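Okay, here's the structure, questions in a sec.
One chain of protein is taken out of this complex; the other chains stay put.
By letter and in written order, the chains are A and B; residue numbering begins at 1 in each of them.
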Amino acid sequence: MEQNLRSSMNVVHTWAGVVVGAVLFAVFWMGTLSVYDREIDRWMAPMTRVAMPDKPVSFDALRGTYDAAVTAHAPSWTMLQPTERQPVVRIVYRDGPEVLSRYFDPVTGAPLPDTGTWAGTRFFYPFHYRLHLKAWDIGEWLVGIAAMTMLLLCVSGLVIHRKMIAEFFTLRTRKKSTRMVLDLHTVAGVLGLPFNFMVALSGLVILSITFFPSGWQSSYPNKQSFNAEAYSAYTRPKANKPGTLMSFDVLAQKAEQMWHGGKPWAIVVQHPGDAAAFVTVYQSFDLGIVRSAPAIHFDAATGAVLHQSKEMRPIAKAQRFISGMHQIQFRHWTLRALYFALGLFGCVLILTGFLFWLQSRRRNHAAGPWSGVRVVEAVAISSTAGIIVASVSFMVINRILPLGVSFMGIERYALEIWVFYLVWLATLAHAWWRPQMAWAGQCRAIAVLAVLAVVLNWMTTGDHLLRSLATPHLWPVAGVDLGLLALASGAFGMGRWLLRAERPIRSRAPDLNRVSSHA
Amino acid sequence: MRDIVYLLAAFAMSYLAFASFALAQKRHWQAATGAHDGKLADKRVLKIGGIVCLAAGCAIVLWREGVDYGPLLWVTQLTVAAFGVVATLSLRPQLLKPFAAVLPRADRQAFR
Partner (left out) sequence: MAERITTDVLADGRLTTGAVRWWFVALRILVIIVGGYVTASALVAGSARILPLAGLVRSEAVALASMCGFLVYLGLLAWGFAQSRLINVILGLLLMATVGVALMLVPGGG
């Protein structure tokens, strides 16, 4: 019976890994990049590389943008104070179908030039949690399915290797053996198990109300009533009559008093310009792990307090804590670096899983282009090495395209995204057409492009490494440059190792009956 | 600045803990010391020492970071330390030789 369990879990692990591996790597890779999404923003939008101001910005100073939002009939208007990781003022409101995100200098209040890029926070991060597929939330559901499969992969992996857990140091990587890939996969899996399991489960918990609607549906008439009771969410409908707005700074002052000194960080106005408009003042999200901030809602015209968020009850707070463990909005540089490292280990886990599967079903020399192995191999290469090539290309093209440019009606930010997807598609074609050289070739492409990105940053902004390391407010730029260089050397080394590892296998006759599971 | 020193100390504790657990095994002991003369480490001392190091690292982290960030930070740095030991053992096991040199050998307790 025990042997049956292990072999059935082996089958589950293998098939689940092959089927969702591509999506899972994309989610893990984009998630790892998202750890430093705001730093990538600084790198890709050089006009936002400013120092933190000494004092907070007056909310009323940007009243002009609020009036613009009213004219545009925007459903809401948001203003964010500068933070350490995003030292510029940010205004967000919807103009028709488009979401406008504008940055302002935190000292002078002058508008900064349009960034023309979606960079980390608007491209990499949303890619991570919904694959940029917004219709019917299909992207979120796909990511959710991938996350559930990740949990199943963790459990099945544990069952397969449970004898090894006690001696996991024995699973050291053997450099000269082709079983190094399996060893690396097992080590990454066993050591990374707490983190990978936590990150997948916490990611799901963020959307627990979306993924298990049966919970609130059995007890509440709608989602809003649940959110109101659990999280002190507040809303009121439009009056469809024009209304006035009092001073933001007065409201922010009032909120600070009510919070006994807690600093206001964000202001959101719902129904701008309407008689029923209300202003919500939030504290910062980076104060602790809990993914929530105290909020006070004021009437826009009179400033009367409509609602103050209450202290959450324990289980609601736990949900926000677990969410916070995933979204890491808190201010803790060491923890952030550790998450980045462990995210990379997760990427290595998925990559070595693919490599091991491909090695144990070695390509038959006679296998046609439509054979299962060939298809999986092409998908595996493009979804791992390929997506990294595309990501670095995204950053390279960002440095090449001039600001304000557009082509055939496509705006600059969309052009960057086009390049990302076209490069990604090209890696798929390359991997399918030339599978033998694809791994090493794409690794080398990553190395070249990453170095090119660092050089282009120097050429286009003048913030080379020596300068950015010496200037505190440019440390995010230095970090991204150093990360790119580390990626380049890692990819270069990986490419060389892959070339060495491939040679003995390709020269042997294909053996499709090789060990396909780790006994 | 002080925080970095404490965190490095906690990381060193975690690293030593995992190194101890690994060196309790024959294969890794021989890889680290390069000696195949059958003299192994005192396993009990290594395992207990490892647990003490783990506890020490945990205590340092919880003391400096509090109950909010502490557990999360401890678990994540633990994982990275474990990866570090695995990397050391597979790439440069000789780096652990100085550590192995100060550990008590099993044969010295033979007369117990």
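Keep this in mind: a residue touches a chain if its C-beta (ideal position, glycine included) is under 8 Å from a C-beta of that chain, and two chains touch if they have at least 3 such contacts.
Bear in mind that the values here come from a model prediction, so they are computed numbers and not experimental data.
J.: For the chain that is not shown, enumerate the shown chains it touches in the whole assembly.
T.: Across all of the complex, the chain we cannot see touches A.
J.: Would you indicate which residue among A:217, A:302 or A:436 is in contact with the undisplayed chain?
T.: Answering carefully, the residue with contact to the hidden chain is A:217.
J.: For the full complex, which residue in A:146, A:230 or A:419 touches the chain that was left out?
T.: Candidates A:146, A:230 or A:419; residue touching the omitted chain: A:230.
J.: Could you tell which one of A:64, A:113 or A:372 touches the chain left off the display?
T.: Missing-chain contact among the listed residues: A:372.
J.: Have a look at A:73, A:162, A:263 or A:313 and name the one touching the chain we're not showing.
T.: Counting the whole complex, the residue in contact with the absent chain is A:313.
J.: If the hidden chain were put back, which residues of chain A would touch it?
T.: Listed in rising order, the touching residues are 4-5, 7-9, 11-12, 148, 151-152, 155-156, 201, 204-205, 208-209, 211-220, 226, 229-230, 313-316, 318-319, 322, 372.
Basically, only the chains that are shown with their structure count from here on.
J.: Just curious, how far off is chain B from chain A if you go by their C-alpha centres, in Å?
T.: A distance of 34 Å separates the two centres.
J.: What does chain B use to touch chain A in their complex?
T.: Per the stated touch rule, the residues are 3, 7, 18, 21-22, 25, 27-28, 68-69, 72-73, 75-77, 79-80, 82-83, 85-86, 89-91.
J.: If we count contacts the way the header does, which residues on chain A are in touch with chain B in the complex?
T.: On the chain A side, the touching residues are 167, 169-175, 187, 191-192, 194-195, 288-289, 325, 330, 332, 334-335, 338-339, 341-342, 345.
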